[in-house]
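Here the complex is missing one protein chain, while the rest keep their positions.
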Amino acid sequence: MARNSIGKQFSITSFGESHGPMVGSVADGFPSNATIDLDHIRYQMNRRRPGQSSLSTDRDETDDFSLVSGVFEGKSTGAPITFLIPNTDARSKDYSQLKDIFRPGHADYTYQAKYKNRDYRGGGRSSARVTAGWVAAGAMAESYLKEQLGIEIIAYTQSVGAISCPPLTAPTKEQVDAHAVRCPHAETAEEMQQYIEQLKAHGDSIGGTINCIIKNVPAGLGEPVFGKFNALLAQYMMSINAVKSIDIGHAKNLLKTGSELSDEPGNAGYWNTKENKNNGLLGGISTGETIAFTLGFKAPSSIAKAQTAFDSDFNPISLEINGRHDPCVLPRAIPIVETMCASLILDLYLESKTN
Amino acid sequence: MARNSIGKQFSITSFGESHGPMVGSVADGFPSNATIDLDHIRYQMNRRRPGQSSLSTDRDETDDFSLVSGVFEGKSTGAPITFLIPNTDARSKDYSQLKDIFRPGHADYTYQAKYKNRDYRGGGRSSARVTAGWVAAGAMAESYLKEQLGIEIIAYTQSVGAISCPPLTAPTKEQVDAHAVRCPHAETAEEMQQYIEQLKAHGDSIGGTINCIIKNVPAGLGEPVFGKFNALLAQYMMSINAVKSIDIGHAKNLLKTGSELSDEPGNAGYWNTKENKNNGLLGGISTGETIAFTLGFKAPSSIAKAQTAFDSDFNPISLEINGRHDPCVLPRAIPIVETMCASLILDLYLESKTN
Amino acid sequence: MARNSIGKQFSITSFGESHGPMVGSVADGFPSNATIDLDHIRYQMNRRRPGQSSLSTDRDETDDFSLVSGVFEGKSTGAPITFLIPNTDARSKDYSQLKDIFRPGHADYTYQAKYKNRDYRGGGRSSARVTAGWVAAGAMAESYLKEQLGIEIIAYTQSVGAISCPPLTAPTKEQVDAHAVRCPHAETAEEMQQYIEQLKAHGDSIGGTINCIIKNVPAGLGEPVFGKFNALLAQYMMSINAVKSIDIGHAKNLLKTGSELSDEPGNAGYWNTKENKNNGLLGGISTGETIAFTLGFKAPSSIAKAQTAFDSDFNPISLEINGRHDPCVLPRAIPIVETMCASLILDLYLESKTN
Partner (left out) sequence: MARNSIGKQFSITSFGESHGPMVGSVADGFPSNATIDLDHIRYQMNRRRPGQSSLSTDRDETDDFSLVSGVFEGKSTGAPITFLIPNTDARSKDYSQLKDIFRPGHADYTYQAKYKNRDYRGGGRSSARVTAGWVAAGAMAESYLKEQLGIEIIAYTQSVGAISCPPLTAPTKEQVDAHAVRCPHAETAEEMQQYIEQLKAHGDSIGGTINCIIKNVPAGLGEPVFGKFNALLAQYMMSINAVKSIDIGHAKNLLKTGSELSDEPGNAGYWNTKENKNNGLLGGISTGETIAFTLGFKAPSSIAKAQTAFDSDFNPISLEINGRHDPCVLPRAIPIVETMCASLILDLYLESKTN
């Protein structure tokens, strides 16, 4: 259980730093004989890559990836599958000014406290750039789950600051992608975009929430008592940079009584409920119904506006951060959320075969 | 990585069912030569046990525990430490009526779907009774952290339904225990208690939120990128029955911009911030400042009120559940939250020695 | 990955000391809905228990076990299965003289060096008594493998000191048990027994080798590159007290050239070889042919004869050990070897379902 690995049956080992030669991942336990859907991997990598729109950092990475092991004649062999994603547009000199500064809201101080050193170039290992390797591996899992089980995983931007989208039950990835902000509700998306651009113009940033909807998960996934679907989902999601909360059960339900939450049976003859009030999960195991959850992201800490920081002697100094940053990470986080969900579900699906 | 085990350096292996002879846990990796604080273990076990007040189930378990391995002459030897907690007041006949029923909101159906069988007596393995073993092991960790590092972990009931407590920064365990509902704010506690008793009288139940405050965690705990403090905290907390959400960053911060969230340095000379806006965690690693988080619990699904359920042929039937249940789990969940935090922090503390 | 746990899909967590109240194990990941073969567990526990014959220690433990979780109405539920085996005949006072002595050949010094303490009663955690819990869990696995897959695991005493048994291909457990020394070859068994009794009379002890033959393992078990069947087999077997060597390929083959070892195909139409020169394993994965291996055990270090030892200040003193000990551990090690094999094979069998 290396700490840069996650997953028991389908595991991802992550490596690389923001400004090293590359980031990447090793995916182990992927079922053999599966066709690798390179197009889908490219699709999700493109959705994650920087430089897509005015809402994301100007850093321009094509995020071309190489798949260098575990695949022979287009199919998985059962051996570990390795993805390499070069860092082509890393401008390390942007960061030399930060060598002796602990930026507010960043991991500069904690890496220093923990490791007695740090790679100060662009956050080093703490940069969200490392998620590129997670997305490659997870997108491969996502295709597999779609093809084998019909599982659909759709995330979208639900709110940006105080701007919220009305509830949606079944947006498509195309609808999500129709707007740069990745909110499928046109009017809200427009409003969000304007708000973000306005903040960007002032050198500021904003957070919000992403909603994720998972359909067609078979009943029986999730392992009591410490491998519950919801518990592992929380671990996977909270691993994503800037995620600060996860709600797997509709915050509003907290106000309801037990009788109000009682989930009335639906059609006779198979398991289903009228309102899916338990959100597709009971006792940490999937019911076969739709699973939805919401993640809260904080506003990016990298802002152009002047701030006060500690230097390496813990004296306050004023700081203006150059470099290229996202005013709002939500649009680029969408594919990370979806593919990390896929990696978890594949893990639990494979494990369910051993029950 | 067995699924009934959690933790890498300090691990807990959980076993037992609600109506078997006992529940228990094996704690592995506890540092050698530490005095075992049996009084504190008893204290936390008593706070978790049923039958404490009118707010909890009438099931009366003294929750006496036996410590049967790993301790010699009052000190830990480095060998695994095992706790056994007998089930003395299990009345299995209460449950025979449930043999062919999938109760709404319970894990009856999902265990059946997963394992093709189920122990229908009181939820079997999915019962919160199994947390007794977690509390024993975690209370041992809590004492160790207090003595070695001065770490304080205090949880309290923050809201019940729509009744909320004003923000508190440093309640003591004594203040928390002063009210049966374990909210340290007297007026709110009174209101909560009345509300819960009223619901109980109507055979109903209610959920709410628990807030947990952790002080004096040393800087540097948490392991990038998949063993982040917050990610593992989410996994540990979401393993607790009925927890549906975790917020490690103040939901209200989601509305703030990056510049509003910029955490201004405090006194010169060491790491500290004026407002601890990042909640003691940066990049998934502790800063040394206070860590606080909030958990949302759903209302207990076991209610006396009549409900509709599926029978084992998936035909709807009406259901009235007898048995003894909590109208609100929050007061008894407090020690579970605290001790599970302790188990995680001990795990990460031990790991930090290897960095 | 707690260090007192072994196995990925089917894991055993071991706990307890020689002179504590009990030893035991938690078996996690056992398939649900399997009938638990208590008779076979009792059979293997009896073969392991002390006091069986003049060849084993006089300590008399009936090794009654309790199965306290994970089974409902005679079948496994999928929850962890816990075995408790009380220590009923522990005479701790025998050991008080050893409090300040590091016995030669025992773990006294190394536990002290590692943990800065030790439970000096009968070896504490380092005693072979803890294998009782392993045997209970592994015997359960052995029955499952026999019933589901027809797998047979037979170990026997191959040599004691310089007394060796002629090669055997398919002894039965009954033939093995026909002689106290558990060598199925009558003449050799007689000779071994006399030799051991003679040594015992002189307060001495002896080691030897155990051979183990595993039939009907399906092709495809073993996980490249660090979960190879042979590599994990070596880990499991070397965990058994007093095992000093493992040979999974006939020592005599080391003298043969590649062409002499070339394994000629057998009957056409399916995988089989004329001589199974690779011993049922290729590339760390089972071929479906018989797997055989040999373990070397050292002579027990607990002898009545006078020895010289270090005291706790590292001054030499003379030592005469009382207590009750085995002059030769091989007969009682037979069931440990068989059941540990079973636990490993079940682990790899379950994992093969995920490939």
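By letter and in written order, the chains are A, B and C; residue numbering begins at 1 in each of them.
Heads up, the rule we're going with is that a contact is a pair of C-beta atoms (placed from the backbone, for glycine too) under 8 Å apart; a residue touches a chain by one contact, two chains touch by 3 or more.
Small disclaimer: the values here were computed from a predicted structure and weren't measured.
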Thinking of the whole complex, not just what is shown, which of A:Val26, A:Ile154, A:Ala242 or A:Leu261 touches the missing chain? A:Val26
Given that one chain is not shown, which residue among C:Pro50, C:Pro184, C:Gly208 or C:Pro335 touches it? C:Gly208
Pick from B:Ile41, B:Leu55, B:Ala79 or B:Ile345: which residue touches the chain that isn't shown? B:Ala79
Per the touch definition above, residue among C:Val26, C:Ala155, C:Leu232 or C:Ile291 touching the missing chain: C:Leu232
Touching the hidden chain in the full complex, which residues of subunit A are there? Just list them. 1-5, 7-8, 11, 13-17, 20-24, 26, 28-29, 32-33, 66, 68-70, 72, 75, 77-82, 84, 111, 114-119, 121, 124-125
Please identify, in ascending order, the residues of subunit C that touch the omitted chain? 1, 3-6, 8, 14, 102, 104-111, 113-115, 125-126, 130, 159, 161-162, 199, 203-209, 219-220, 222-228, 230-239, 244-251, 253-265, 268-271, 273, 277-278, 281-288, 296-303, 305, 307-310, 314-316, 351-352, 355
For subunit B, enumerate the residues touching the unshown chain of the complex. 1, 8-9, 29, 31-32, 78-79, 224, 350-351, 353-355
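Please note the rule applied: only the chains that are shown with their structure count from here on.
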Roughly how far is subunit B from subunit C, centre to centre by C-alpha average, rounded to an integer in Å? 39
Starting from the mean Cα coordinates of subunit A and subunit C, work out the distance between those two points in Å. 46
Numbers and ranges of subunit B residues touching at least 2 other chains: 1, 3-5, 8, 14, 111, 114-115, 125
